[in-house]
Structure formats: structure tokens, C-alpha cells
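Some chains have been omitted; the remaining ones sit where they do in the full complex.
Labels for the chains are A and B, by order of writing; each one numbers its residues from 1.
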Amino acid sequence: MAQSQDRFPIPTLAAMPEDIRTRILGVQEKAGFVPNVFMTLAQRPEEFRAFFAYHDTLMEKDTGLTKAEREMIVVATSAVNQCLYCVIAHGAVLRIRAKKPLLADQIAVNYRKADITARQRAMLDFAVKVTTESHRIGEPDFAVLAEHELSNDEIWDIAAISAFFGMSNRIANVTNILPNDEFYLMGRLPKA
Amino acid sequence: MAQSQDRFPIPTLAAMPEDIRTRILGVQEKAGFVPNVFMTLAQRPEEFRAFFAYHDTLMEKDTGLTKAEREMIVVATSAVNQCLYCVIAHGAVLRIRAKKPLLADQIAVNYRKADITARQRAMLDFAVKVTTESHRIGEPDFAVLAEHELSNDEIWDIAAISAFFGMSNRIANVTNILPNDEFYLMGRLPKA
């Protein structure tokens, strides 16, 4: 498949609006590289800004679901949508946030076999149903979540994260955003 | 099913942040009512802002696909996802923008039978593939779009609109946002 830069050419840093260039340089400083999703989306500054504003409010929240749980949802639902970028990039983040080097691969292949709690299993069952047949979601689903003491606020988060990354998966699949090589190994080794 | 206001209580206008209240009052003045999606999302101001920023940049663009074509994509893909809110609300907008009172119902039930051009048919075939199996999209799909002279910029728009409303469909299905009664009849009658 043609690389995304052929069909959707990536702008130079110099050509980007100030706020976008600043965000990208910040990420680069922190991570040591620029994740490809930033470069591809930078072609369209308004979409870039809305995308990352949405992303940040869902993924950086400090209450309710843990940050590791939020990443579990991303990995499980992105695997359903077969989005290479999101599974690899967020798998890396999940390994780091959960401090569990094996967890992301387990969730990506079959979360039903993963080393997670019953509550997390219910969370991922719901996330996958939102991903594949949200039109069938109803009271019996909410009853299961309530049994596991997932609050309405957490339910919204599960649904919104699944939905947001369902969008991200489709954009990455079509524009052919591929994961940076760095992601594959991140979080697999103990810190020296 | 429980109405969304039970599980996810809608704030009063007075309790909303200034910018959100202003946007809602603006919509009310223009449309004569406040579409329910605004009230439900207003519970979470940051998500509200990101959602509508994303929405506006994709749907209000004046180049490439027409505004009616953008609404066709919303209706066709929301029908696949069985999102009552989006099919009814954007069906209304489509009728108005296309000035064709029958088109939205045709696209919602089976766009392959709708009164559209071959180019629009290719556009909707692609949008539905993005919706149902974006992981299989590849060069043969782009070749078909090129035959119908859809540019790379238009392809991005088709994909992004399908993806964005795929997100919107899932959130509306889970939070149970229902269409306002007003939408059902909008655009069906000639203006007096």
C-alpha cells in the first residue's frame, strides 16, 4: 500500500502553524521521537486541534478509570478494528502505564485471556460491544456494569474512548499511518 | 430504555460555561429548538468543544464535496450503525441542503437504490467500507475513487466524516440521545 506521505503529504515543521509545531516539538522532547499520527494530522490544523483536544480530555483524566485502564480500552477496541498504528502505539503506552510488559499483547490478541480483573473484563466486554454493535446496547449491559461498580461517569468514559479510537482507527487505516519503530519495544524491558 | 437524562443528567443552561451556553442559544435562535445532542454533550464541556470543533471543520467546508454530499455520508454511515439520532437529525439537514425531500429516506434504507450520481454512489460505497471494514481498504478502493475523479482531499473528507460520525453514532447509542421531534418533518414540505 502506498505510504501515507505519497497520498497525503506531510508538511514540514516550518510550514505548520505555531501551536501545532510547539505541540509536536514538546512530544518529541518528551518521547524522543514524533509519533506519526502527529505528522499526518498536521496537514489539517483544525482537525489536528480538535482530535488532540478530544484525545486529551478522554485519556488524561485523573479520576475514575485509571490511565492504564483507558489504554486497555484503546488496545482492545483498536484490535477489533485491526488498526496497526493504534494497537502498537497504545500498546506501548499501556505497557508503561500498567507497568506490565505482557499485558498489551494479551489484550490485543484476545482480551478474554488477559491477566486482568473481573471488573476490567466487564469494562472491555462493554467497550468491544460499543465498537461492534452499539445499537444493541441497553439496560442488560448497564446492569452488568453496575454489578462491577462501574459508575455512569466511567461508563461514559468507556463508551467515549471506544468511540473516539474507533474514529482514530478508521482515519489511520485509510491514511495509512504506520507506527514508528520505537513503539514496538517500549515498556518491554525493565528500566536500567 | 432509560432516557439519557436519567443516567446522564442534562445541565441547565445557567449551569453551563459561557461559550457553550452561547453556542446553544445561537443554535436555538437559528433552528427554533436545541438539538438534543447539544444538551447531552454539554455535561462535559471539553468534549462538547472538541466534538463541535471537529464537526464544524468537517461539515462546514466550502470546497470539494458539497455540503449535501457531506450529509449523505452521515446518513448512509449512521444507518449502518443504526443511530436513530444521527439518521433523523442529519436526514433533515440533508433534505434541506440537497433540496430533495425524498433523498434522506432512500439513503437511510438502501443507498444503492437512491437517486444519486455514479460519483456519489462511489463516495458512499467508500464511506460504508470505512465504516464496516476500514482495515481492508487499499489501492483497489482508491483506484475506484480516482475513476470518479474524487481527489485525495475529498477522500480524506469522506473517511474523516465517516469516522467522526461513527464516533458520534456510538456515543448517541450509548447515552441514548434521541432526535427532537422537529427533525422528522424538516425539509419534507415546500417552503410556503
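Throughout what follows, a residue touches a chain if its C-beta (ideal position, glycine included) is under 8 Å from a C-beta of that chain, and two chains touch if they have at least 3 such contacts.
Predicted, not measured: the structure shown is a model, and the values here were computed from it.
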Total copies in the full complex, given that 2 are placed here: 6
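Just so we're on the same page, only the chains that are shown with their structure count from here on.
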Angle of rotation relating chain A to chain B [CA atoms, steps of 5 degrees]: 180
Geometric centre distance via CA averages, chain B-chain A, whole Å: 23
Chain B to chain A touching residues, read off their complex: 1-2, 7-8, 44, 46-47, 49-51, 53-54, 57-58, 81-83, 130-131, 134-135, 137-139, 142, 152, 155-156, 159-160, 162-164, 166-171, 173-175
